[in-house]
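What follows is one structure encoded as C-alpha cells, with my remarks underneath.
All protein chains but one are shown in place.
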Amino acid sequence: MKFVLIDHIVEKSPERIVALKQVSLAEEYLTDHFPSFPILPGVLMLEAMVQAARAMIGSQTPLVLGEVKALKYGNMVRPGEALELEVTLHKRHDDGSFACKGCGRVRRTNQAAPTDDVAVSGRFTLRPIRT
Amino acid sequence: MRWMWIDQIVEHVPGRRLCAVKNVSLSEEHMHDHLGSEVGGPVMPASLMIEGMAQTAGILVGSINRFKEKVILAKIVSARFDKDVFPGQTIRYEAEIERTEAAGASTRGIVKRMSQAGERAGAWEEIGAVELMFSHLDKNMAGLEFPEENFVFSDNFRMILRAAGMGDLAQ
Partner (left out) sequence: MPDASPISRDQTFESIRQVLEEALGADAEDITPEATLTGDLEAESIDFLDIVFRLEKKFSTPTKPFKISQGELFPENLMENPAWVSNAKFTDEGMAMLKQRMPHVDFSKFENDRDVNKVGELITVKSLVDFVERKLKS
C-alpha cells in the first residue's frame, strides 16, 4: 500500500484546497479496520487533510503534522464512497508553522458532489521536521 | 499495510493506565512514502502516532467493561508532537483515563521516544501529548447497523492482548 491519501485535487489556491480520497476494499488496512465492517480510519481522514494542506502550501521546507485541536468524527466513509476534503489556511506563523482548518464530507457511490454528511472537521498545524 | 499501530502492551493498571510500545522500522511500507521529496526523509507520520495512542487508550477504556461495548474514537481533543520519530526508534504510548461516563470516555496520554543506537540510546524522552474522546458506539448510534460481535478485534489485536495476559477479556 502507498501512504498517499489524496486521489484528486478538485480546486487549489494558496489559502484553500478541495481534494478527494476514494475508499476501496482493495486497501489492505481495511481488513483490520474493522473485520466484517470496513470503514476509513479517522486518522487517515486527518492524514488526507494533512497531505492536502501540504499541496496547498507548496513549501520548499518539508512539513509534517505537529498539532491537532478539536478534531471530531461524524459520519463513516465506506468502500465505494469517497471523502471530499476542504482545507483552508488559517494562519502562517513566524516559526514556519501553518495553522489550518479542515472539513471532510462523504460522497456516496457514483455521486459527483458531496452530501452534507460531515465525516471529520477540526484544526491542525503543519511545521518543519524536528529531530 | 496492517492496521496495527502498537506492538506490545508493557504496563496495565486496570481502569487507570495502559502503556504500549511501537518500533519504527524502514521495512514498514508507509515510511517510504513519508520519505518523498515533500517530506524530506523517513519520518513516522504523526497521524499514525495518534492512532497508536488511540489503540492504547481504546484498549484501556474497552477493557473496563471487558470489551462488551464497542469503543470508537470520536474526537481528538488535542495532540501535540514537539519532536518527530525516525526509523530505528521506539515509541512509547502512556494512556490514562481522565473521565468515563455511560456515553463515552476521555483519556490523556504522553508519547515518548527512544533511540536504539547513538548518543541517546536507551533513554526515553517525552515528545508529545494526546488527549482523546471515545464514544460508546452502541449507546450513541442507535439506528445504524453493526455486526453483532465486537468487530474491532483483528487477529493481531487478540494476540497482543493475550501476550499481555488480557486474552480472556477479548472473547
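Letters A and B mark the chains in the order given here, with residues in each chain numbered from 1 onward.
Rule of thumb we're sticking to: a residue touches a chain if its C-beta (ideal position, glycine included) is under 8 Å from a C-beta of that chain, and two chains touch if they have at least 3 such contacts.
Small disclaimer: the values here were computed from a predicted structure and weren't measured.
K.L.:
Which residue among B:R16, B:H32, B:R66 or B:R99 touches the omitted chain?
P.N.:
B:R99
K.L.:
Of the residues listed, A:P38, A:P62, A:G104 or A:G122, which one is in contact with the missing chain?
P.N.:
Going through A:P38, A:P62, A:G104 or A:G122 one by one, A:G122 is the residue touching the chain not shown.
K.L.:
Kindly note down the residues of subunit B that lie in touch with the hidden chain.
P.N.:
74-75, 77-78, 98-99, 101-104, 106, 133, 135, 140
K.L.:
Considering the entire assembly, which residues of subunit A contact the chain that has been omitted?
P.N.:
Answer for subunit A: residues 69-74, 101, 121-123 touch the chain left out.
Keep in mind that, in the parts below, only the chains that are shown with their structure count from here on.
K.L.:
Contact residues on subunit B for subunit A in the complex?
P.N.:
Within the complex, subunit B contacts subunit A at residues 1-4, 29-30, 32-34, 37-41, 43, 45-48, 50-51, 54, 73-84, 86, 146-147, 149, 151-154, 156-157.
K.L.:
In their shared complex, at which residues does subunit A touch subunit B?
P.N.:
That would be residues 1-4, 28-37, 41-44, 46-47, 50, 54, 61-73, 122, 129-131 of subunit A.
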